[in-house]
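With one protein chain withheld, the remaining protein chains of the complex are depicted in position.
Take a look at subunit A:
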Amino acid sequence: HIFLPCLSTRAYPGPAEMVGNTIHWFRKGLRLHDNLSLKESIRGADTLRCVYILDPWFAGSSNVGISRWRFLLQCLEDLDASLRKLNSRLFVIRGQPTDVFPRLFQEWQTSQLSYEYDSEPFGKERDAAIQKLASEAGVEVTVKVSHTLYNLDKIIELNGGQSPLTYKRFQALISHMDAVESPAETITAEVMRKCATPISDDHDDKFGVPSLEELGFETEGLATAVWPGGETEALTRLERHLERKAWVANFERPRMNANSLLASPTGLSPYLRFGCLSCRLFYFKLTDLYRKVKKNSSPPLSLYGQLLWREFFYTTATNNPRFDKMDGNPVCVQIPWDRNPEALAKWAEGRTGFPWIDAIMTQLRQEGWIHHLARHAVACFLTRGDLWISWEEGMKVFEELLLDADWSVNAGSWMWLSCSSFFQQFFHCYCPVGFGRRTDPNGDYIRRYLPVLKAFPAKYIYDPWNAPESVQKAAKCVIGMHYPKPMVHHAEASRLNIQRMTQIYQQLSCYRGLGLLATVPANPNNGGNGVGTTPEEIQHEAVAQAGKDPLHPPLFLGCPYHSKTCIFPKSRVKGQIHFFFTKVNLSFNLHVICPSHLHRD
């Protein structure tokens, strides 16, 4: 089913050993500014072909939704348009990298391949395979870090070879790193003049950017994109973003209000995700602006909050292929989440009966972006707040719908919000009624995304099931008929969930007191800047400690480590040892339990 375009067999422009034929492989980093690997590979090249590889068959079957594919295709179109201005083109190749490259190397007599470093485990594995293919074909490979501010391996090296487990620790490490490298100069016609891009007449047919239809998506009735993809758009937004910051001259984290819930024309996160915007460019522009406005005082770390959180999750994920799973993930607390496909579907489709949650999920589905506190609200509701469903399920839904969902950042944030890792306080759950009401008391956000509740008065719009029947009728929306009843009793659910969470954390920390706050193991906010221990290590430690201390009171029945604490009467054991040495009971029925039967998979 995969169709590979028929590539020209004519070597161009001449004998291979005489010329440098370069391929630049775009994956993320869909831009011409601050593209170090591209810039390096152009130097001394006679020909340059910029390729993007996608598998149309994979597109339809992947977990990525139409909004994200549309964003990507717009990025590619923009990139192609920009390359055209430099007398070049983008080559979109249909297929899988490992199948495509050996063929390209041969057809195009390639001598050099360049791409941006990918820090994620899957990407590293893929790139290692390509690197091997390249070296077999005698192709030189140029890889440069430009998707993150720092070389993540250096951060980990600075931390003694381990990924930092708390954000505080990460910040401390960052302050000891060399300064962020300045962004590379934008690729210009000047730079490109020395190398040519051989373009055939049927380039569009063979290498054109595909349409959504070609990828198998139904586009009828698709609304225009709230977040148009592409580097050009990204740079316009960056200017606007900085202008607004300069205008308000306030570099504190913006306080949330009703307006911040809506997509902003200065928002940048999807552009950082696809690399239409360089994080280093953003970093330096912010620094310059801060210095200008604040008269040369040096900027605080909090100025770069958005960039540093992203960097933190990339760092914690880079050496952990199980980062997006609970099972087998050393940084993830094992929590007995409920499997409940029906409840999950209600959440994902915005049918929970809580307007605040449903409006957010509707916005996410329609536009591909929601405010970060809105993410906290729906993530908390799905996991530890109300439904007690695994964060992995929520992460998958975000992966499908959220434009800026990066593997590392998405999984890391979900673990964070479900209190599955990074040891933050778990006492606070966002209320699916109160949180929204405090943010947007009037409820305009709800009315915008849930028109069915349009006519509800502000008083009841966050808990319409509490509205008297007359109010529901007047609003032409009867709860249970036109809009669902709430799927959980929030007060009851939070009572249960805080109980469960406490129990899990008590087991981890071996804490036996009555306090709730002290149950969080090695709370980094109270314990300072410790290197941090993974939940897995803490779990092992807990077992060992329980084994050492024979006086654990049997008060907390949830603890599975009681078994290690039973004290048995000595005399009886002695008796048995005596028995052991004198005779062997030959009638003993040697019943062996097969270990593989102990646990059912």
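Everything that follows uses one rule, which is that a contact is a pair of C-beta atoms (placed from the backbone, for glycine too) under 8 Å apart; a residue touches a chain by one contact, two chains touch by 3 or more; residues count from 1.
Please note the rule applied: contacts and distances are computed from a predicted model.
Looking at the choices "Proteasome subunit beta", "40S ribosomal protein S24", "Globin domain-containing protein" or "F-box and leucine-rich repeat protein 3a", the name in the UniProt record of the chain not drawn here is "F-box and leucine-rich repeat protein 3a". Remark: the omitted chain is touched by one listed residue; of A:Ile174, A:Ile357 or A:Cys431 this is A:Cys431.
Within the complete assembly, A:Lys168 is the residue of A:Arg27, A:Arg126 or A:Lys168 that touches the hidden chain. Looking at A:Arg70, A:Arg375 or A:Lys396, the residue that reaches the missing chain in the full complex is A:Arg375. From the set A:Thr22, A:Thr110, A:Ser163 or A:Ser390, the residue in touch with the chain omitted from the display is A:Ser390, counting the whole complex.
Seen from subunit A, the chain kept out of the figure touches residues 167-168, 252-253, 255-256, 300, 302, 305-306, 309, 313, 326-327, 334, 336-340, 372, 375-376, 388, 390, 409, 412-413, 416-417, 424-425, 427-431, 434-435, 438, 463, 466, 489-492, 494-496, 498-500, 503, 514-518, 523-526, 528-529, 547, 554-555, 557-558, 560, 562-566, 568, 573-574, 576-577, 580-581, 584, 586, 588, 590-595, 597-601.
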